[in-house]
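Read through the structure below, which is laid out as structure tokens, and then see the notes.
Removed: one protein chain of the complex. Kept in place: all other protein chains.
Entry: chain A
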Amino acid sequence: MENRLKIIYQDYLHKIQQTKDLKSLDEIFLALFGKNGEITLATKEFPKLSKEELKVVAPLLAKVKAELEEAVTKRREEIKEEGYQKLSEEKLDLTPVELPREKGHLHVITTFEEETVGLFQKLGFQRYDAPQIDSDDFNFSLLNIPEDHPARDLWDTLYLDSERFGIEPGKLLLRTHTSNSQVRIMREHQPPFRMMVLGRCFRYENLDARHEHTFEQFEIVYVDKGLSMANLQYLSEHLLKGIFGEEMKVRMTPGYYPFVEPGAGVDGLCIFCKGKGCKVCGGVGWLELAGAGMIHPTVLKNGGIDPKIYSGIAWGFGPFRMLMLKYGINDIRTFLSGNLKELLKYEGESK
């Protein structure tokens, strides 16, 4: 047995080193460690051996096995590396090929967001882009959310390592909401304006089926003379009926966001039970789908707008949640999973 192992070792080590391609190397690996491989068979003979023999053979086998495995791995890397070296012999070849007729698919988020944007474009709203990396000022302080205010509990925040830019820690962050656009819009544009802001936001959130640290928000920032909560109700109905159909019922309830006053939650009649009460809506018959309010006078002032002359509406929702309800998607992680098998189920339905 001892001899046999030594022969296997020398034999195969030589073969491994002589191998020129990965396919032969795979064959050698099987010949050693496969179901009927030399090493596998040798192990099976252990019960026949005496105790004395085993004392010598067992450690030897372990050693032979480990060394051959390592030799295969090493040779595999070498062959690959030889292959990589040959890449420079391949030519840059851009000869045109015929493209398939079959179309691909937009992400369900894109389809939905374009639909939403279309609904509000009809009302004269225009898109505005706000940065995703922003200062504490635009994301919080100027929105009437001072540092150390209990309301900050609403937003668990991801901060950037900002000292390399000479910025004090905690002052540079990943925006937690699209509301970071509000004061920017006010400072850049004269009222009246009707803006919509769309895009990625971030929260300090551990992932599970219901929680994402990266998500989309859609928000309206609308300033004019004489805007009211009745307009807010109109906007809510406009969107929710547009998405879920004319039979959708919409109501407002009191809500608190520091940058609006009065503040409102926007409920839609539960799309599953139509108001009777079910598991999804927790028995109340309504689902909270959006948050809104009349822009707080302090925020208007921070944006350089006189709250005695103008009033403003801020209104927003999370497209992920809306889509989960619309398509019955159970896992919020689906959207950014890149898993085509899953994502392709939802594309096209709203077209």
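Assume a contact is a pair of C-beta atoms (placed from the backbone, for glycine too) under 8 Å apart; a residue touches a chain by one contact, two chains touch by 3 or more; residues count from 1.
One rule holds for everything that comes next: contacts and distances are computed from a predicted model.
Chemist: Which of the following names does UniProt give to the chain that is not shown: "ABC transmembrane type-1 domain-containing protein", "Cytochrome c-type biogenesis protein", "Phenylalanine--tRNA ligase beta subunit" or "Spermidine/putrescine transport system permease protein PotB"?
Modeler: "Phenylalanine--tRNA ligase beta subunit"
Chemist: Using the document's definition of touch, tell me which of A:37, A:242 or A:297 contacts the absent chain.
Modeler: For the chain that is not drawn, the touching residue is A:297.
Chemist: Among A:34, A:59 or A:192, choose the residue that contacts the chain missing from this document, as touch is defined above.
Modeler: Checking each option in A:34, A:59 or A:192, the one touching the absent chain turns out to be A:192.
Chemist: I'm checking contacts with the chain that's been left out. Which of A:39, A:143 or A:172 qualifies?
Modeler: Answer from the full complex: A:172 touches the omitted chain.
Chemist: Since one chain has been left out of the picture, which residues of chain A touch it in the full complex?
Modeler: For chain A, the residues touching the absent chain are 80, 83-84, 87-88, 90-100, 102-107, 109-110, 114, 117, 123-124, 126-129, 131-133, 148, 150-154, 158-162, 164-165, 167, 169-170, 172, 174, 189, 192-194, 200, 202, 204-207, 213-214, 224-226, 228-231, 233-237, 251-256, 258, 261-265, 284, 288, 294, 296-297, 311, 335-336, 338-341, 343-344.
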